[in-house]
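One protein chain is absent from this view; the other protein chains keep their places.
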Amino acid sequence: MRKLRMGLVGGGPGSFIGAVHRIAAELDGEMELVAGAFSSDPDLSRQAGVNYRLDPARAYPTFAALLTAETRRSDGIDFLTIATPNHLHLPIARAALEAGVAVMSDKPMTATLAEARELAAVAAAVSVPYRLTYTYTGYPLVREARRLVAEGFLGAVRKVLVEYSQGWLAEPIERRGSKQAEWRCDPQRAGDGGCIGDIGVHAFNLAEFVTGRHVERICADLNSVVPGRALDDDCNLLLRFDNGAVGALIASQICVGALNGLQLRVYGEKAALEWRQEAPNTLTLCYADGRSENRYAGTGVLGTDAVAVTRLPAGHPEGYLEAFANLYRDLANLLRGKGDAPLLPGATAGLRGMALIDAAVSSSRERRWTALPV
Amino acid sequence: MRKLRMGLVGGGPGSFIGAVHRIAAELDGEMELVAGAFSSDPDLSRQAGVNYRLDPARAYPTFAALLTAETRRSDGIDFLTIATPNHLHLPIARAALEAGVAVMSDKPMTATLAEARELAAVAAAVSVPYRLTYTYTGYPLVREARRLVAEGFLGAVRKVLVEYSQGWLAEPIERRGSKQAEWRCDPQRAGDGGCIGDIGVHAFNLAEFVTGRHVERICADLNSVVPGRALDDDCNLLLRFDNGAVGALIASQICVGALNGLQLRVYGEKAALEWRQEAPNTLTLCYADGRSENRYAGTGVLGTDAVAVTRLPAGHPEGYLEAFANLYRDLANLLRGKGDAPLLPGATAGLRGMALIDAAVSSSRERRWTALPV
Amino acid sequence: MRKLRMGLVGGGPGSFIGAVHRIAAELDGEMELVAGAFSSDPDLSRQAGVNYRLDPARAYPTFAALLTAETRRSDGIDFLTIATPNHLHLPIARAALEAGVAVMSDKPMTATLAEARELAAVAAAVSVPYRLTYTYTGYPLVREARRLVAEGFLGAVRKVLVEYSQGWLAEPIERRGSKQAEWRCDPQRAGDGGCIGDIGVHAFNLAEFVTGRHVERICADLNSVVPGRALDDDCNLLLRFDNGAVGALIASQICVGALNGLQLRVYGEKAALEWRQEAPNTLTLCYADGRSENRYAGTGVLGTDAVAVTRLPAGHPEGYLEAFANLYRDLANLLRGKGDAPLLPGATAGLRGMALIDAAVSSSRERRWTALPV
Partner (left out) sequence: MRKLRMGLVGGGPGSFIGAVHRIAAELDGEMELVAGAFSSDPDLSRQAGVNYRLDPARAYPTFAALLTAETRRSDGIDFLTIATPNHLHLPIARAALEAGVAVMSDKPMTATLAEARELAAVAAAVSVPYRLTYTYTGYPLVREARRLVAEGFLGAVRKVLVEYSQGWLAEPIERRGSKQAEWRCDPQRAGDGGCIGDIGVHAFNLAEFVTGRHVERICADLNSVVPGRALDDDCNLLLRFDNGAVGALIASQICVGALNGLQLRVYGEKAALEWRQEAPNTLTLCYADGRSENRYAGTGVLGTDAVAVTRLPAGHPEGYLEAFANLYRDLANLLRGKGDAPLLPGATAGLRGMALIDAAVSSSRERRWTALPV
């Protein structure tokens, strides 16, 4: 059985996420990167193709050129990964889907909620899949956490605390040459949300993915802590879920010293769970009698969802790249017709993320509680 | 130099905090418990006096009797500790202060903000001190944290996250015979706040104590998670400080599995700090270059405020009782005329706590941002 | 019921452990320090008496004077605590015991194994108790660990790793004015063991206390890492237990940066346990299926031995002083005729510690495996 062929838009020089997509997709030997439009600068795109060891003919100057050429080839790409700034997500995804090419897109879904609705309509109308890389849902113990909640291990969910703290934007590095920071601080490219759109949606998605509950109302406080920023670099939200559960979402990119501090706690009637991205192979369970318990990736106490995405024996840490690869493993199964990859987020999860951004921006502006517009 | 003589109201059978006050006050050999009105039941009060090895004549049936008798004795008490449910704080403190007896009161200051204002006026009018046992301010590393912020080690404070999670009220134990739970869930005795008044004020005080900043506005979500409760057992607040800093206060008594999870993080322009009550002898500092650093009680890198309240060499854990004892050490110094104990909270901190409770209740009821009424 | 009256030898100015004994003994309100011979310098002894707020007549110039006077008083001491350098343990303990005064002695039992045998004989011949402050056995979770092993929770013990790492002697501070370091580095006062005698015996005692097993043979490597030391400041031992279990004891006072790093791990057939003195309120259990579990002081899952020595609700840290106080609580019970305080170490445990020191010194000198001479 041949490898699935991957195209990539974005991921040129200076990109961190492009190489990650390549490694993640190829990790299990099921896919290979064969084509790309890596940069809006054709020379840089060509150079990236060389670095990726591609056939030079398949390093395209634009995503349009890529789609045109690849859909004509008998060995054309099986799917297209979109790793561009947010404002390009909609046009590229729409073009690909309408050309019959499956899409794996970075989050957030689009730059605005209106765009997301447009894209969701397109995705619903085509026969090829549209999926999003909410990376953290790929960790085995996140999937284990989801299973435990779904199976009632915690009892009814009462409180959810999710946090995503980073410190890399504590200084105005977007004015000091950081490409990564530049577009994320630019409303033209990032869309309506700064921190809320870049990492807040990850936290939000993680909370909904694990609990299986939907946030209904929020009260958001979005801040631009570093002077001169047009978008938020810090956000704190009160949450109310559809089952009456309460909670908070805390996210920031100005928490000096914080690295990639995503963490989730879910408190149920009977037990609680805790997971931290920086120690991703441990899931902590807390009980009413005061005991707490750690369960580790690779041990025999985990369910099939976690086992299915674990490669190594217990105690041999798997990390971010492997979590990312698990999303591509899901995609491979989906593309090969092996099930419908229920754990791989798609348009619905994408839309909810955009609804969160939209609601957070308006809640914060108007200083009031706001319902999610979905 | 003789020991200072302590009277205690409350702390009878079934009380946890009474014995704590006794141990804490006596720990350094500077004070001794000599009198008490330990229970509203005279027999229980008498029995408690026996347990505390007091002169039977000094185990009084009421606090009024205690004040009357002790103020007449030549060896009468030097101060009165109030360890009762909240609704008694005002009458006892007022009576003591007006009788010229110094007061060390449990938090919150009173049952309502109006009462607190009344008591603050009394305290301002008398010459004897009124102080509150915001216990957690007694930990050496909390005082070290305060010093570091005050000296600019973090730069300007940008974000404050404070949390106090417990799980002991996850079940309706107030209806199953728990004395501790009963009065805390009863508005007649606890006052306006449930969780917010019992532990939320601790978290709030800790945040203000360490940062030296005042919370100006909040948006609160107070919840009664366990059905049938008249008061909140969970609260989540967005915070805005007087210097523009943002933050959140998360507190709960229904976080199953949580023990006494008070923790504080303060993010400044240059560095951040983190402290956790359950590992109180460590203070973590985080730097912009990604390093984090632990500083331990008893080591030579700490300032004088921390050193002054440390009894043991580094690595020999001091805990909650020692932190509590540090407040009494401050009080002893104050009563002996050795300085004004600037780190020992008094009426101002008490009032602020009551303002928080008041604002939180109204903010939550009205679903809106609210200014603190102070 | 009156308080028990405590005498103290040692613990004068510059002593850390004297104040600890006083606080620990008095913590529960069952004992009070009333007399002492605090220093070999009569003036310093007198001054210490003032600091401790004693009757000046009971601050004696020598322990002999103390014993003579106190045994004549109707309100004389009920027991004598010995907190001197090791070489004085034998003469003081013998004199006290022979005078009919109960003894609570610092470890190690004496300066040499021969002395220990002599003292054990004395202790066996008198009717008053002789006990040792192996402090770490006072922690609730150490006692819980002991119970779990005794009840077979781990199955047969297979491997024991115990470590005690400190860093305070990484520099030759005994030549720079440190009183604490001076006598510990002086064979005339410390006896045969340096690190092995000062902290190695703590680790050894902890291992035997928790496992209920005896070390039979050792192979020791004792080192004087800092040049010029007459005694070891670092020691590493291979262990064989009486039931065939294996293990190691690692101790050092030159581990720069280490504070008071005592920790124990016990691996059984079915489960393992781990305890760390610097986080003393947690006991970790590890299971064959890969789960690990934390149990906390104050929670309802602990046995009666732990509950009996816990003062605070879960999550309110108790520390070193409280552990020390638990030994005095045992002693109080013993002196009041409430049981025989089986968890409070006495001459047998003292002798075993001295046998360890003796065997370690000879094993290291001769570079061979050695049986413990008991």
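A, B and C are the chain letters, set down in written order, and residue numbers restart from 1 in every chain.
Assume a residue touches a chain if its C-beta (ideal position, glycine included) is under 8 Å from a C-beta of that chain, and two chains touch if they have at least 3 such contacts.
What you are looking at is a predicted structure, and each value in this text was computed from that prediction instead of being measured.
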item: Residue touching the undisplayed chain, where the options are C:Leu44, C:Val225 or C:Ala308; value: C:Val225
item: Among A:Ala65, A:Ala156, A:Ala279 or A:Ala371, the residue in touch with the chain that has been omitted; value: A:Ala279
item: Per the touch definition above, residue among C:Arg53, C:Arg73 or C:Arg368 touching the missing chain; value: C:Arg368
item: Interface residues of chain B (partner: the chain not displayed); value: 289-296, 298-301, 314
item: Missing-chain contacts mapped onto chain A; value: 1-3, 16, 19-20, 22-23, 26-29, 52-53, 166, 168, 258-261, 277-281, 296, 298-299, 311-322
item: Contacts of chain C with the absent chain, listed as residue ranges; value: 158-159, 161, 167, 170-171, 219, 221, 223, 225, 234, 236, 238, 240, 246-248, 250, 252, 254-259, 267-272, 285-288, 290-292, 367-369
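The rule we apply is simple: only the chains that are shown with their structure count from here on.
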item: Category of the chain touch graph - line, ring, star, complete, other; value: complete
item: Chain whose Cα centroid lies at the greatest distance from that of chain A; value: C
item: Central chain of the complex, centres being mean CA coordinates; value: B
item: Whole-Å gap separating chain A and chain C, where each centre is the average of the chain's CA atoms; value: 55
item: Chain centre separation in whole Å, for chain B relative to chain A (CA means); value: 42
item: For chain B paired with chain C, centre-to-centre distance based on mean C-alpha positions, whole Å; value: 35
item: Touching two or more other chains - residues of chain B; value: 258-259
